[in-house]
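With one protein chain held back, the other chains of the complex are shown just where they sit.
And then subunit A:
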Amino acid sequence: MSKIIVLKCVGHNPKDFELDEAVAVQFGCIKDLFHSDFDAESKIVVDVPMKFNSYIIGRILEFCSSRASFSSDRAYWEQDFFHPCREPNQRKRKELIAIMEASEYLGMESLVELTTQSLANYLKGKNPLTIRSLWKVEGDLTAEEEAKALAMGVAKLGH
C-alpha cells in the first residue's frame, strides 16, 4: 500500500519519474503530501516546470536514492559534485547550477547546500577577469574606478 509520486518533466525529453516513499520524503515540497489523507492506491502527479529538463531531475533522483539507501556510494556522489568545479569544465558547472536551482524548487536543503558550497569553492580566489569570461559579464569599470578599487586594498587584478 505504498504511495506513488510521479514527477512529470516536460521539455526536450519528456519523461515521467516514479518515486517511492524513501526518496520522495527528501523533497520538501512533496513531504507534506504524505501527511495528508488520501487514497493509498492513487498516484500524485507533480508537474515540474519546463526549465528543469529530465536529465537534471534524473541526476537529482540518483543522488536522493543513494542518500536514502545510505550506501557507501554517497561519498562518491558528494565527490562527484565537488569534483567538477576543480576542473575548468563548463558543462559540468552549468549542470551544477541547474541542479542547484532544481533542488531549490523541489525543496531539498541538503543538495542546495552541497551545490552552492561547491560553486563557492570554485569561485574562491578567482580573478575578476575569469569571472567576466565565465559569465559573459561586461567589464565596464573605467581604469580610474579599477584603480580606486585596487587602492582600497584589493590584491592585484592580474591579467
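Annotations for the structure displayed:
Just so it is clear, a residue touches a chain if its C-beta (ideal position, glycine included) is under 8 Å from a C-beta of that chain, and two chains touch if they have at least 3 such contacts; residues count from 1.
FYI, contacts and distances are computed from a predicted model.
Per its UniProt entry, the chain excluded from the display bears the name "F-box domain-containing protein", taken from "Notchless protein homolog 1", "Ubiquitin-like-conjugating enzyme ATG10", "AP-3 complex subunit sigma-1 isoform X1" or "F-box domain-containing protein". Residues of subunit A that touch the chain left out of the display are 11, 51-53, 56, 91, 94-95, 97-98, 100-101, 104, 112, 116-117, 119-120, 123-128, 131-132, 134-141, 144-146, 148-155, 157.
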